[in-house]
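Only one protein chain is missing from this complex, and each of the others stays in its spot.
And now, chain A:
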Amino acid sequence: MKKSVFLGTLSFAALAAGISQAATLDDVKARGSLNCGVSTGVNGFSAPDAQGVWQGFDVAICRAVAAAVLKDPMKVNFISTTGQTRFTALASGEVDILARNTTWTLSRDADLKFTFIGVNYYDGQGFMVKKDLGVTSAKDLEGATVCIQTGTTTELNLADFFKANNLKYEPVPVETNAEAQQQYLAGACDVYTTDASGLAATRGGFADAANHIILPEIISKEPLGPLVRQGDDQWSDIGRWVLNALVGAEEYGVTAANIDEMTATGSENPEINRLLGKEGELGAMLGLDNDWAIHAIKAGGNYGEVFEATIGEQTPIGLARGLNAQWTQGGLLYAPPFR
(Lines give C-alpha, C1' and ligand atoms only; values in the text may rest on other atoms or scores of the structure.)
Protein backbone atom coordinates (compact mmCIF):
# COMPACT_ATOMS: atom_id res chain seq x y z
CA MET A 1 0.00 0.00 0.00
CA LYS A 2 2.88 2.27 0.85
CA LYS A 3 4.12 1.81 -2.66
CA SER A 4 0.84 2.82 -4.24
CA VAL A 5 0.74 5.98 -2.12
CA PHE A 6 4.27 6.77 -3.23
CA LEU A 7 3.48 6.15 -6.88
CA GLY A 8 0.30 8.14 -6.55
CA THR A 9 2.26 11.07 -5.18
CA LEU A 10 4.74 10.75 -8.00
CA SER A 11 2.09 10.70 -10.68
CA PHE A 12 0.34 13.62 -9.03
CA ALA A 13 3.62 15.51 -9.06
CA ALA A 14 4.07 14.64 -12.72
CA LEU A 15 0.52 15.80 -13.46
CA ALA A 16 1.08 19.03 -11.58
CA ALA A 17 4.32 19.45 -13.46
CA GLY A 18 2.49 18.98 -16.74
CA ILE A 19 -0.11 21.58 -15.85
CA SER A 20 2.27 24.20 -14.56
CA GLN A 21 4.63 23.76 -17.49
CA ALA A 22 1.96 23.88 -20.14
CA ALA A 23 2.44 27.58 -20.88
CA THR A 24 6.14 28.26 -20.84
CA LEU A 25 5.58 31.39 -22.91
CA ASP A 26 3.38 32.91 -20.22
CA ASP A 27 5.90 31.97 -17.53
CA VAL A 28 8.71 33.62 -19.45
CA LYS A 29 6.68 36.76 -20.10
CA ALA A 30 5.60 36.98 -16.47
CA ARG A 31 9.15 36.47 -15.27
CA GLY A 32 10.49 38.99 -17.76
CA SER A 33 13.49 36.82 -18.52
CA LEU A 34 14.34 33.56 -20.25
CA ASN A 35 16.04 30.79 -18.28
CA CYS A 36 18.48 29.17 -20.64
CA GLY A 37 20.57 26.11 -19.87
CA VAL A 38 24.09 26.19 -21.27
CA SER A 39 27.25 24.21 -20.64
CA THR A 40 29.72 25.28 -17.99
CA GLY A 41 32.03 26.14 -20.85
CA VAL A 42 32.57 24.77 -24.34
CA ASN A 43 34.95 26.73 -26.49
CA GLY A 44 33.08 28.92 -28.96
CA PHE A 45 29.67 27.53 -28.01
CA SER A 46 29.20 28.99 -24.55
CA ALA A 47 31.60 30.73 -22.19
CA PRO A 48 31.50 33.83 -20.02
CA ASP A 49 33.80 36.70 -20.99
CA ALA A 50 35.81 38.86 -18.57
CA GLN A 51 32.69 40.86 -17.71
CA GLY A 52 30.74 37.69 -16.95
CA VAL A 53 28.58 38.08 -20.08
CA TRP A 54 27.97 34.75 -21.78
CA GLN A 55 29.13 34.50 -25.39
CA GLY A 56 29.05 31.79 -28.00
CA PHE A 57 27.15 29.94 -30.66
CA ASP A 58 24.69 28.17 -28.33
CA VAL A 59 24.32 31.33 -26.28
CA ALA A 60 23.27 33.21 -29.43
CA ILE A 61 20.22 30.93 -29.81
CA CYS A 62 19.08 31.81 -26.29
CA ARG A 63 19.58 35.50 -26.98
CA ALA A 64 17.57 35.27 -30.19
CA VAL A 65 14.69 33.49 -28.45
CA ALA A 66 14.74 36.05 -25.62
CA ALA A 67 14.74 38.86 -28.18
CA ALA A 68 11.80 37.37 -30.06
CA VAL A 69 9.71 36.87 -26.92
CA LEU A 70 10.83 39.76 -24.70
CA LYS A 71 12.31 42.17 -27.28
CA ASP A 72 15.61 42.26 -25.39
CA PRO A 73 18.43 39.79 -26.11
CA MET A 74 20.05 40.50 -22.74
CA LYS A 75 17.06 39.31 -20.70
CA VAL A 76 18.45 35.81 -20.33
CA ASN A 77 19.45 34.03 -17.15
CA PHE A 78 22.16 31.59 -18.10
CA ILE A 79 22.15 28.48 -15.97
CA SER A 80 25.27 26.42 -16.35
CA THR A 81 24.62 22.70 -16.52
CA THR A 82 26.90 19.70 -16.73
CA GLY A 83 26.42 16.64 -18.90
CA GLN A 84 24.67 14.94 -15.97
CA THR A 85 22.45 17.77 -14.77
CA ARG A 86 21.30 19.18 -18.10
CA PHE A 87 18.27 16.96 -18.70
CA THR A 88 16.97 17.22 -15.14
CA ALA A 89 17.30 20.98 -15.28
CA LEU A 90 15.08 21.03 -18.34
CA ALA A 91 12.61 18.38 -17.17
CA SER A 92 12.13 20.03 -13.77
CA GLY A 93 11.42 23.44 -15.26
CA GLU A 94 14.61 25.05 -13.97
CA VAL A 95 15.37 26.10 -17.53
CA ASP A 96 12.96 26.95 -20.36
CA ILE A 97 15.28 25.92 -23.16
CA LEU A 98 18.48 23.92 -23.23
CA ALA A 99 21.11 25.03 -25.73
CA ARG A 100 24.05 22.92 -24.74
CA ASN A 101 25.55 21.17 -27.77
CA THR A 102 23.29 18.18 -27.22
CA THR A 103 23.12 15.47 -29.85
CA TRP A 104 19.64 14.78 -31.18
CA THR A 105 18.89 11.11 -30.72
CA LEU A 106 15.68 9.13 -30.78
CA SER A 107 15.83 8.11 -27.14
CA ARG A 108 16.38 11.65 -25.93
CA ASP A 109 13.49 12.84 -28.05
CA ALA A 110 11.05 10.07 -27.21
CA ASP A 111 12.15 8.41 -23.99
CA LEU A 112 13.33 11.46 -22.05
CA LYS A 113 10.25 13.40 -23.22
CA PHE A 114 11.97 16.34 -24.86
CA THR A 115 11.43 18.07 -28.17
CA PHE A 116 14.40 19.07 -30.26
CA ILE A 117 13.54 22.31 -32.01
CA GLY A 118 16.02 21.82 -34.80
CA VAL A 119 19.71 21.46 -35.46
CA ASN A 120 21.93 24.47 -35.00
CA TYR A 121 25.19 22.66 -35.68
CA TYR A 122 25.86 19.50 -37.67
CA ASP A 123 28.85 17.92 -36.02
CA GLY A 124 30.61 14.59 -36.39
CA GLN A 125 33.45 12.70 -34.82
CA GLY A 126 36.87 13.37 -36.33
CA PHE A 127 40.56 12.69 -35.77
CA MET A 128 43.46 15.02 -35.10
CA VAL A 129 47.08 13.98 -35.66
CA LYS A 130 50.45 15.67 -35.65
CA LYS A 131 51.53 16.69 -39.11
CA ASP A 132 54.94 14.99 -38.92
CA LEU A 133 53.19 11.64 -38.49
CA GLY A 134 52.63 11.82 -42.22
CA VAL A 135 49.08 10.52 -42.08
CA THR A 136 46.50 12.01 -44.44
CA SER A 137 43.57 9.65 -43.92
CA ALA A 138 42.06 7.88 -40.96
CA LYS A 139 42.42 4.63 -42.93
CA ASP A 140 46.21 4.93 -42.43
CA LEU A 141 45.90 4.76 -38.66
CA GLU A 142 46.82 1.06 -38.35
CA GLY A 143 48.25 0.37 -34.88
CA ALA A 144 47.86 3.96 -33.68
CA THR A 145 47.39 4.93 -30.05
CA VAL A 146 44.19 6.95 -29.70
CA CYS A 147 43.23 9.33 -26.88
CA ILE A 148 39.52 8.91 -26.24
CA GLN A 149 37.14 10.24 -23.60
CA THR A 150 35.67 7.36 -21.65
CA GLY A 151 31.95 6.80 -21.27
CA THR A 152 30.96 8.74 -24.37
CA THR A 153 29.42 7.73 -27.65
CA THR A 154 32.71 8.64 -29.33
CA GLU A 155 34.26 5.58 -27.70
CA LEU A 156 31.71 3.29 -29.36
CA ASN A 157 31.95 5.10 -32.70
CA LEU A 158 35.71 4.65 -32.65
CA ALA A 159 35.47 0.91 -32.02
CA ASP A 160 32.93 0.59 -34.85
CA PHE A 161 35.05 2.52 -37.30
CA PHE A 162 38.25 0.58 -36.69
CA LYS A 163 36.42 -2.72 -36.77
CA ALA A 164 34.69 -1.87 -40.03
CA ASN A 165 38.01 -0.96 -41.63
CA ASN A 166 39.79 -3.95 -40.14
CA LEU A 167 42.39 -1.81 -38.37
CA LYS A 168 44.01 -2.26 -34.97
CA TYR A 169 44.36 0.55 -32.45
CA GLU A 170 45.29 1.04 -28.84
CA PRO A 171 42.94 3.27 -26.81
CA VAL A 172 44.36 5.68 -24.21
CA PRO A 173 41.36 6.48 -22.00
CA VAL A 174 41.13 10.05 -20.72
CA GLU A 175 38.50 11.72 -18.57
CA THR A 176 38.17 15.27 -19.90
CA ASN A 177 39.07 17.32 -22.94
CA ALA A 178 41.69 19.15 -20.85
CA GLU A 179 43.39 15.89 -19.96
CA ALA A 180 43.21 14.67 -23.54
CA GLN A 181 44.89 17.83 -24.74
CA GLN A 182 47.78 17.38 -22.31
CA GLN A 183 48.19 13.69 -23.14
CA TYR A 184 48.11 14.33 -26.85
CA LEU A 185 50.66 17.14 -26.68
CA ALA A 186 52.90 15.08 -24.42
CA GLY A 187 52.91 12.34 -27.05
CA ALA A 188 51.02 9.76 -25.01
CA CYS A 189 48.85 9.15 -28.07
CA ASP A 190 49.24 9.65 -31.81
CA VAL A 191 45.63 10.55 -32.41
CA TYR A 192 42.99 12.47 -30.50
CA THR A 193 39.38 11.83 -31.44
CA THR A 194 36.25 13.71 -30.43
CA ASP A 195 33.64 15.89 -32.17
CA ALA A 196 35.22 17.81 -35.05
CA SER A 197 34.18 21.16 -33.58
CA GLY A 198 35.85 20.18 -30.32
CA LEU A 199 39.00 19.17 -32.19
CA ALA A 200 39.11 22.51 -33.97
CA ALA A 201 38.61 24.37 -30.69
CA THR A 202 41.32 22.32 -28.99
CA ARG A 203 43.72 22.88 -31.83
CA GLY A 204 42.98 26.62 -31.65
CA GLY A 205 44.55 26.66 -28.18
CA PHE A 206 47.81 25.03 -29.25
CA ALA A 207 50.98 27.08 -29.43
CA ASP A 208 51.84 25.32 -32.71
CA ALA A 209 48.38 24.87 -34.21
CA ALA A 210 49.78 24.65 -37.75
CA ASN A 211 51.64 21.43 -36.91
CA HIS A 212 48.43 19.51 -36.31
CA ILE A 213 45.87 18.45 -38.87
CA ILE A 214 42.30 17.26 -38.61
CA LEU A 215 41.79 14.27 -40.89
CA PRO A 216 39.02 14.50 -43.49
CA GLU A 217 37.06 11.43 -42.26
CA ILE A 218 34.00 12.13 -40.13
CA ILE A 219 32.89 8.83 -38.63
CA SER A 220 29.61 9.69 -36.92
CA LYS A 221 26.59 11.95 -37.12
CA GLU A 222 26.25 14.41 -34.26
CA PRO A 223 23.41 16.82 -35.00
CA LEU A 224 23.55 19.30 -32.12
CA GLY A 225 20.46 21.26 -31.32
CA PRO A 226 18.53 23.16 -28.69
CA LEU A 227 15.67 21.36 -26.96
CA VAL A 228 12.60 22.09 -24.88
CA ARG A 229 10.19 20.02 -22.80
CA GLN A 230 7.72 17.86 -24.66
CA GLY A 231 4.06 18.81 -24.39
CA ASP A 232 4.19 22.57 -24.84
CA ASP A 233 3.79 22.87 -28.60
CA GLN A 234 3.48 26.64 -28.62
CA TRP A 235 6.81 27.02 -26.90
CA SER A 236 8.58 24.47 -29.09
CA ASP A 237 7.12 26.22 -32.17
CA ILE A 238 8.57 29.52 -30.99
CA GLY A 239 12.00 27.98 -30.50
CA ARG A 240 11.87 26.14 -33.82
CA TRP A 241 10.82 29.21 -35.81
CA VAL A 242 13.30 31.53 -34.18
CA LEU A 243 16.01 29.12 -35.31
CA ASN A 244 14.38 28.94 -38.76
CA ALA A 245 14.18 32.72 -38.90
CA LEU A 246 17.94 33.00 -38.35
CA VAL A 247 18.63 30.39 -41.02
CA GLY A 248 16.08 31.88 -43.41
CA ALA A 249 17.42 35.39 -42.89
CA GLU A 250 20.83 34.27 -44.11
CA GLU A 251 19.29 32.63 -47.17
CA TYR A 252 17.36 35.79 -48.07
CA GLY A 253 20.28 38.11 -47.30
CA VAL A 254 18.73 39.77 -44.26
CA THR A 255 21.51 40.82 -41.89
CA ALA A 256 21.72 42.75 -38.63
CA ALA A 257 23.11 45.66 -40.66
CA ASN A 258 20.44 45.93 -43.34
CA ILE A 259 17.41 44.74 -41.40
CA ASP A 260 16.32 48.26 -40.34
CA GLU A 261 16.44 49.44 -43.93
CA MET A 262 14.59 46.36 -45.16
CA THR A 263 11.93 46.82 -42.52
CA ALA A 264 11.47 50.48 -43.42
CA THR A 265 11.35 50.15 -47.17
CA GLY A 266 10.00 46.67 -47.51
CA SER A 267 11.35 44.14 -49.94
CA GLU A 268 10.40 42.87 -53.34
CA ASN A 269 10.52 39.35 -51.97
CA PRO A 270 7.19 38.68 -50.22
CA GLU A 271 8.86 35.93 -48.18
CA ILE A 272 11.12 38.52 -46.54
CA ASN A 273 8.15 40.80 -45.91
CA ARG A 274 6.30 37.97 -44.20
CA LEU A 275 9.40 37.09 -42.16
CA LEU A 276 9.80 40.67 -41.01
CA GLY A 277 6.10 41.05 -40.24
CA LYS A 278 5.39 43.51 -43.05
CA GLU A 279 2.80 41.16 -44.47
CA GLY A 280 0.64 38.54 -42.83
CA GLU A 281 0.18 37.69 -39.19
CA LEU A 282 2.90 35.07 -38.65
CA GLY A 283 3.86 36.51 -35.26
CA ALA A 284 0.34 36.27 -33.92
CA MET A 285 0.18 32.61 -34.94
CA LEU A 286 3.14 31.96 -32.66
CA GLY A 287 1.65 34.03 -29.87
CA LEU A 288 4.21 36.78 -30.37
CA ASP A 289 4.21 40.30 -31.78
CA ASN A 290 4.63 40.61 -35.53
CA ASP A 291 8.16 42.02 -35.22
CA TRP A 292 9.43 38.91 -33.42
CA ALA A 293 11.83 37.93 -36.18
CA ILE A 294 13.28 41.44 -36.43
CA HIS A 295 14.28 41.34 -32.78
CA ALA A 296 15.61 37.78 -33.09
CA ILE A 297 17.80 38.65 -36.08
CA LYS A 298 19.00 41.90 -34.55
CA ALA A 299 20.14 40.05 -31.43
CA GLY A 300 23.28 38.67 -33.06
CA GLY A 301 22.63 38.69 -36.78
CA ASN A 302 21.45 35.87 -38.99
CA TYR A 303 22.76 32.31 -38.75
CA GLY A 304 25.80 33.04 -40.89
CA GLU A 305 26.72 36.15 -38.91
CA VAL A 306 26.43 34.29 -35.61
CA PHE A 307 28.55 31.46 -37.01
CA GLU A 308 31.29 33.77 -38.26
CA ALA A 309 31.38 35.74 -35.01
CA THR A 310 31.62 32.77 -32.67
CA ILE A 311 33.15 29.72 -34.34
CA GLY A 312 33.79 30.70 -37.97
CA GLU A 313 37.03 30.89 -39.90
CA GLN A 314 37.95 34.34 -38.59
CA THR A 315 37.91 33.10 -34.98
CA PRO A 316 40.67 31.07 -33.31
CA ILE A 317 38.43 28.00 -33.61
CA GLY A 318 38.30 28.46 -37.35
CA LEU A 319 35.51 26.06 -38.34
CA ALA A 320 34.54 25.95 -41.99
CA ARG A 321 30.82 26.02 -42.78
CA GLY A 322 30.88 22.50 -44.27
CA LEU A 323 27.55 20.79 -43.59
CA ASN A 324 26.40 23.94 -41.84
CA ALA A 325 26.17 25.93 -45.05
CA GLN A 326 22.85 26.84 -46.65
CA TRP A 327 21.29 24.19 -48.88
CA THR A 328 21.99 26.50 -51.80
CA GLN A 329 25.70 26.28 -50.95
CA GLY A 330 25.80 22.51 -50.61
CA GLY A 331 25.07 22.42 -46.89
CA LEU A 332 22.15 21.06 -44.88
CA LEU A 333 20.56 24.29 -43.64
CA TYR A 334 17.09 24.51 -45.09
CA ALA A 335 14.51 26.78 -43.51
CA PRO A 336 10.89 25.86 -44.32
CA PRO A 337 8.86 28.62 -45.95
CA PHE A 338 7.54 31.51 -43.90
CA ARG A 339 3.95 31.42 -45.00
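We adopt the following convention: contacts are C-beta pairs under 8 Å (C-beta built on N, C-alpha and C of every residue); 3 or more make two chains touch, one makes a residue touch a chain; residues count from 1.
Methods note: contacts and distances are computed from a predicted model.
Participant: Consult the UniProt record of the chain that does not appear here and report its protein name from "2-oxoacid:ferredoxin oxidoreductase subunit beta", "cysteine desulfurase", "Amino acid ABC transporter permease" or "Carbon monoxide dehydrogenase large chain".
Facilitator: Matching the unshown chain against "2-oxoacid:ferredoxin oxidoreductase subunit beta", "cysteine desulfurase", "Amino acid ABC transporter permease" or "Carbon monoxide dehydrogenase large chain" yields "Amino acid ABC transporter permease".
Participant: In the complete assembly, which of A:137, A:150, A:182 or A:211 touches the absent chain?
Facilitator: In the full complex, the listed residue that touches the missing chain is A:182.
Participant: Suppose we count only contacts with the excluded chain; which residues of chain A make the list?
Facilitator: 13, 16-17, 20-21, 39-52, 55, 77-82, 84-85, 88-89, 91-94, 178, 181-182, 201-202, 204-207, 315-317
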